[in-house]
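A single protein chain has been omitted from the complex, and every remaining protein chain is retained in its original position.
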Amino acid sequence: MALANRNLVTIDDLSNGEIESLFSLADDMHNAMEKQINLCRGKIMASLFFEPSTRTKLSFEAAMHRLGGSVISVVDVKATSLAKGESIADMARVVGSYADIIVVRHPWEGAARVIADYAGVPVINAGDGGHEHPTQTLCDLYALKKERRTLKGLRIALWGDLKHGRTVHSLTYALARFGAIIHFRSGPGLELPEYVKRKLETEYTGRLERYENISNIIKDSRFPIDAIYITPGSPHQLANIPDVSMQIELDKGVEALYVTRLQMERLSGKADEGLKKEEYPVVDKKLLKGKEFAETLVLHPLPRVDELARDIDADPRSMYFKQAALGVPVRMALIALLLGAKKAPAVEEDRSFIRKTEYTPCHYVYGIKCPNRNCVSHYEKESIKPEFTIVCRRPLILRCVYCEHEVSPPFIASSEWHEGKLINKQYHSASSHWARKIKAENLIVFSSEKDAEVRGFKPSHYAKKRYRISKKEVEL
Amino acid sequence: MALANRNLVTIDDLSNGEIESLFSLADDMHNAMEKQINLCRGKIMASLFFEPSTRTKLSFEAAMHRLGGSVISVVDVKATSLAKGESIADMARVVGSYADIIVVRHPWEGAARVIADYAGVPVINAGDGGHEHPTQTLCDLYALKKERRTLKGLRIALWGDLKHGRTVHSLTYALARFGAIIHFRSGPGLELPEYVKRKLETEYTGRLERYENISNIIKDSRFPIDAIYITPGSPHQLANIPDVSMQIELDKGVEALYVTRLQMERLSGKADEGLKKEEYPVVDKKLLKGKEFAETLVLHPLPRVDELARDIDADPRSMYFKQAALGVPVRMALIALLLGAKKAPAVEEDRSFIRKTEYTPCHYVYGIKCPNRNCVSHYEKESIKPEFTIVCRRPLILRCVYCEHEVSPPFIASSEWHEGKLINKQYHSASSHWARKIKAENLIVFSSEKDAEVRGFKPSHYAKKRYRISKKEVEL
Partner (left out) sequence: MALANRNLVTIDDLSNGEIESLFSLADDMHNAMEKQINLCRGKIMASLFFEPSTRTKLSFEAAMHRLGGSVISVVDVKATSLAKGESIADMARVVGSYADIIVVRHPWEGAARVIADYAGVPVINAGDGGHEHPTQTLCDLYALKKERRTLKGLRIALWGDLKHGRTVHSLTYALARFGAIIHFRSGPGLELPEYVKRKLETEYTGRLERYENISNIIKDSRFPIDAIYITPGSPHQLANIPDVSMQIELDKGVEALYVTRLQMERLSGKADEGLKKEEYPVVDKKLLKGKEFAETLVLHPLPRVDELARDIDADPRSMYFKQAALGVPVRMALIALLLGAKKAPAVEEDRSFIRKTEYTPCHYVYGIKCPNRNCVSHYEKESIKPEFTIVCRRPLILRCVYCEHEVSPPFIASSEWHEGKLINKQYHSASSHWARKIKAENLIVFSSEKDAEVRGFKPSHYAKKRYRISKKEVEL
């Protein structure tokens, strides 16, 4: 388990075993916080916060100081050279030559990936727009594990703003990988993004029951349910006898409730126009009296606004302040590991919940841009170009390597026919059978017919027709 | 003298003996600044500045570094999670789980009290709105003591903006407690607030001669005089033969002049409308030529604007830069004591200037809000509710526990009659004799008749009448 010199950009950068191992080190740190003072002496952490933060920033800096290291920091985009028009790639290179490790929060999704690509020293993503916040997830998992010992089979509900909450996205993947059973209960209009659902369905071995398929059996849920993610090893084998066991499952309540605030600062005009803030779910004393919450731990990444009433602060089920405090030993362990100041103890790893999926990169991309307006690829045009992997052949879906949003290009061609044989330069509809036939490594994608034609491609017989892909034909 | 784990929210959180003891430690620090580097090694100070500051912030951070400790900091409310709507109580809890000690400056009066209530680690108030700034007072007292050896009987004039200056308020209480003779000479319209005067009159054993009572003998004062505070042990016993000795006293001049700038940022539209800035008193070379200033030390908490002319910077009486420099050893001593890294040496304490006053809390408060619009109780409604102590029975005066501003509720009742005996649920005018008759622990206060009536109280015979309390009847 060599973690030295690696990055933590998404939670998937760490294997389950590495996470367990990190937690074991966090335990050591937690038990002797003031004895780690010589571990990273002489090392420098650059703390780059281009978005507001109190807790995450202070938590990282406290962690570094507890390890005896130093911190250099930049706060607020307005007070920095970025105001002079500098690219984050350049900034990463330069700061990487000053510091031994970089912690970065940035409003652009995928920014931490770009910084990691250029820095030359380990980079930790402390939040990149609405994308990921992997160290928050580590704290969440660590807090859960400390109370519940194992995450396997743990019934946990994620509540609130599942659409914009980066902490929710990172946490979802991690819980799936550790075999938890996840209830997604969103505020109205704040459902889990499609690309997150798809990632759950394609990359981990559990099964996502989408609400539209189970709505008949979920009647009395307090809040809209998006979906339930069921681990394959779960005792009732819900996947096999869905209706009955699902009801049984729901009746059992949840062991943990992960509450999130409405991410006001990420609401985008149009897409969130109809949002009814007054319908946002509130967790309070009254709610927690429900039988299904008798043994439920309440977590929250904080800061809270109104979605978590103060009347439960003293309730023994309320974990959120403890959860925040655990951020320091977790981050101490992470920093010490990435700096190579500590070796991660070997841990036996349960890899049963990860499907080994290596997506093929799409090499030939013409005119396709990431559909996420907040993706770093729209801002850093000088230093990076749009890059995608092919996550589904039929329907054809590409995933942005920076922010993981998805796009479906309408036209395709093959690069095999490209070389030399001009007569075969034909393009097809992406929903025709060619989408499956062309080898992934040869796939050319176009954003429009014009885009194909200016590159010398002619429409094939399969270019103009519109296909509907039946559910049966879907291939991942 | 156990100071470890305590807070410093107002200057009254430290006894005279504790202050003397802290100064003795500050002397040690001052004499060997660079030898303290291992004293707080491994400790973390959170420096939270939600208002502009150069000197106080840097002085605290320098002090912590000189002690070998680390600093994590947040500057400016816009760059923090508070922008996301978080309460300061939540912030205090979380930061208290990261750091070993918290230093906070905040624009709301009483904010430091709330933070101290929730943090779980020692909290130092580095200025809460116009309320208090106790470490500035420690520096002021320390600078005075270093030059004049004792504060007892020291004649000191406080000049300038006595209304908005939090440093003035903290300093006033401390000087009174140490037995100094204080001349309050304010800029026009910038008199000492009424609640500060009352605190002086009720809580320390000296005597406050208000200007209206002594105006006949003060003719040639350069600037308006609000009042003179006279320590009881002062040699001339001014209190007994006021007119003659007062004149003698004034003729003797002052041994120290504490100059303050006009607190522009705290001027509130209406209340300060008629302010004539051009009449603000200026201390310069010419003024200091006056006989009464021959031996006068000039202090200023800085920053200065125009009220302190540069032409006296080189004058040996000018103490303000030295005073600023002494802030570091004083804060080193304070931090070391609160962190328990040092024990305060035992000091014989002169408690003769403190009247032991334990004000009773008012338990039943209906509809009464703190009259200070800038009080933390108006902002943190979720986490705190208005709380008051009874500082005067007739006229009835309550003091806000957060910002110390005062309010006089118009109607009262007794909670004795409340239990079971509905027929006796009567309310009275607060200026009737009932204000004195009802036991403090039973006192119910209402903001209006309606407020009383909706709670089922009927007007008593003493409810509707308007009483005037003669001077003789005033009871503290």
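For reference, chains read A and B in written order, and residue numbers begin at 1 within each chain.
Please note the rule applied: a contact is a pair of C-beta atoms (placed from the backbone, for glycine too) under 8 Å apart; a residue touches a chain by one contact, two chains touch by 3 or more.
No experiment lies behind these values; they were computed from the predicted model shown.
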| item | value |
| --- | --- |
| Candidate in contact with the missing chain, chosen from B:Val328, B:Ile412 or B:Ala463 | B:Val328 |
| Residue of A:Val95, A:Ala324 or A:Cys362 in touch with the missing chain, whole complex considered | A:Val95 |
| Per the touch definition above, residue among A:Ala46, A:Ala157 or A:Val330 touching the missing chain | A:Ala46 |
| Touch with the omitted chain, as defined above, among B:Arg66, B:His131, B:His169 or B:Lys342 | B:Arg66 |
| For chain B, residues in touch with the removed chain | 34, 37, 49, 52-55, 57-59, 61-62, 65-66, 68, 71, 75-76, 261, 264-265, 302-305, 310, 321, 324-325, 327-328 |
| Residues from chain A at the interface with the omitted partner, ascending | 41-42, 44, 46, 70, 72, 74-76, 78-86, 90-91, 93-95, 97-99, 382-383 |
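Following the convention adopted for this analysis, only the chains that are shown with their structure count from here on.
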| item | value |
| --- | --- |
| For chain A paired with chain B, centre-to-centre distance based on mean C-alpha positions, whole Å | 50 |
